[in-house]
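Below is one structure. I have some questions about it.
The excerpt is restricted to a subset of chains, each kept in its original location.
Chain IDs A and B follow the sequence of writing; residue 1 opens each chain.
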Amino acid sequence: MDLTWSPAEEAFRVEVRAWLEANVPAEPLPSGDTREGFARHLEWERRLFDARWSVVSWPEAYGGREASLWEWLIFEEEYYRAGAPQRVTQNGIFLLAPTLFEFGTPAQQDRFLRPMASGEETWCQGWSEPDAGSDLAGISSRAVRDDEAGGWRLRGQKTWTTRGAFCTHLFGLFRTDPEAQRHRGLTYFLVPLDTPGVTVRGFGRLDGDEGFAEVFFDDAFVPDEMVLGGVGEGWSVAMATTGSERGLTLRSPGRFLATAERLAALYAERGAGASDPGLRHAVAQARIDAEAYALQTLSTVTRIAEGERPGAESSLTKVFWSELDVRLHDTARRLLGPDSALDGPWTKGWQFALSGPIYAGTNEIQRNVIAERVLGLPRK
Amino acid sequence: MRFAFTDDQLAFRDAVRDLLTRECPPGVVRAAWSNADGRSGGAWKALGEMGALGVMVAEEHGGLGLTELDAVLLAEEAGRAALPDPFVEHTLAGAPLVATEEAASGAVTVTAASGRDLVPWADSADVLVVGGVVVERGTAAVDPRPAVDGARRLAAVEVAGAPPLRTLDPTERDLTADRLALGYAAQLVGLAARMLDTTVAYVSERRQFGVPIGSFQALKHHLADSRIALEFAAPLVYRAAYSLAHRDPDAPVHVSMAKAQASDAAELVARHALQCHGAIGYSDEHDLHMWMKRAWALAAAGGDASWHRERVARAIL
């Protein structure tokens, strides 16, 4: 066990920190889940890209630095510590890109990765449908073969597409074999949202931001080269991405430490006036949990660095961080007392935190996965 | 010994429920999020006409001369409908103090706030009960603040320069604060019951994996816990109403028990309701969020659960 960083890693951290200190906007940007905020965020992401900080672990050819896993983690830690803006490109960079690296053709990688890294092309995820939320295998949107044109015609509807109204591209699953049941007969498509026959309608989230979209497909044509990973292979290709989605949290071990520290600052300000003497320990426990999260991430990264591949254990992480995030913000609300009725960063954060136990597989489903695949309990 | 409401009280409750079902469907609540004053308009007028707004105003001033025990079920209904009007602030707290025919009928809207609370619907009310005085709204400085619940408009109110219509004595101030807390507790019970009903209906219908999602044990248990929380909150609220109506010296502690329990119950029911709805409930196009945000607002208003738990602790420890 060695919890220190090498001189080279320390040097990398110094470089990251210096650049972020000089460049992170002094004023927080407007929410990236509004049209205006999204545009402002893209300007920031462009600056990241130009300085080669947008995808540090990627090959240089696509705008990266070929950073090691540990350097990548250092970058993410510093990024959170600096309070730098939320990454509105995350669905592309963290969900689609790993799939492209694993399943994409060289042509697809050359075509899509660099514009994704620069934010020139922005990606949203087309998984859910009105009748296929938790039950992802219930997808009914179809892709019908058009041999003559050498491609597919998409029909159906996707929904709860995060930032769908602002993105340029969508990746998603469509049923190519209408006879196949459930998770068979699905194919993974890459779809430019300006394709004729595609209509996007944004709608609001709990906190009022237009962060969701419905996407309608009315015989929208996509050529064969927009299939990722083989016709009919959509489910296994997508599951690789879903793994990344649940593992998104790998992004930064320091992710909740920053919130726990802000919570401690709020306590310093408000604690004496709060009615609940137990809040003191709630704040302490938030810090303990945030440290536990950070350390568990280091443990996972060690295993990955030594060649293991993360499996169903990512469900443990998803449940823990999403419920920790809710507790962190709930403690803040209780510290705010009557002021928790006002709009503000903590009440916004509270509403956002409530999505954590729902998205990317509800926590109920994650707990089933833990029970069945980590503990080995009987399915039925 | 009889721990139940009278048939008259239940009939009045039913009448208000029917009225609000008609006059305050979710569309009215939604409209209040973006209209000028966050108010219902029609529902308020209809409630005034049926006498519900003057239930605690003395008969000689045109009210019904009844008590908190008669008003508590009506507040619960106002909660169930997420009525975008200062029903509790007016009916339980303000109108009995103002004690005029206009207040009894709701032609004049009275709002009120206690403690560190901002004042709800201050900019559309006619009379404000704030900081121990009753003032005309026009004479006070009203400074709106952005609220999470877009219909329940909040404002900071400065009454220093306003000529008081009357000044409350300490007993009246305390009683008014307790009436607000009681009324909010009752509204929270109504809000929670509505969220639970809506969620039960939703999970019974919504199908995933080939079955209604309400057949999954995890969701069953979320909703069973919600039902239990309600079952053991409502009686405390009704007892607090009884104690206030009978000027029981323990009434303030009873109010605190009620408000603490109802606040926690409504928060819990809201959490489970959202989780059971999933992404559909997370959209602002679904009605759930309006009920949830009202529940959050009222859980924090009139003293939150911890404030009231502390008052219980002081009484028993």
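Simple rule for what comes next: a residue touches a chain if its C-beta (ideal position, glycine included) is under 8 Å from a C-beta of that chain, and two chains touch if they have at least 3 such contacts.
Every value quoted in this text rests on a predicted model; they were computed, and no experiment measured them.
Asks: Determine the copy number of each chain kind in the entire structure file and write them next to their labels.
Replies: Every kind of chain, counted over the complete complex, yields A x2, B x2.
Just so it is clear, only the chains that are shown with their structure count from here on.
Asks: What whole-Å value do you get for the distance between chain A and chain B if each is reduced to the mean of its CA atoms?
Replies: Roughly 38 Å separates the two chain centres.
Asks: Under the touch definition given earlier, write down the residues of chain B that touch chain A in their complex.
Replies: 115-118, 145-150, 152, 154, 207-209, 213, 216, 218-219, 271, 274-275, 278-280, 282-285, 289, 296-297, 300-301, 303-304, 306-307, 309-310
Asks: For the complex, give me every residue of chain A touching chain B.
Replies: 128, 131-135, 138, 159-160, 203-206, 208, 212, 274-276, 279, 333-334, 336-338, 340-343, 347, 351, 354-355, 357-359, 362-364, 367
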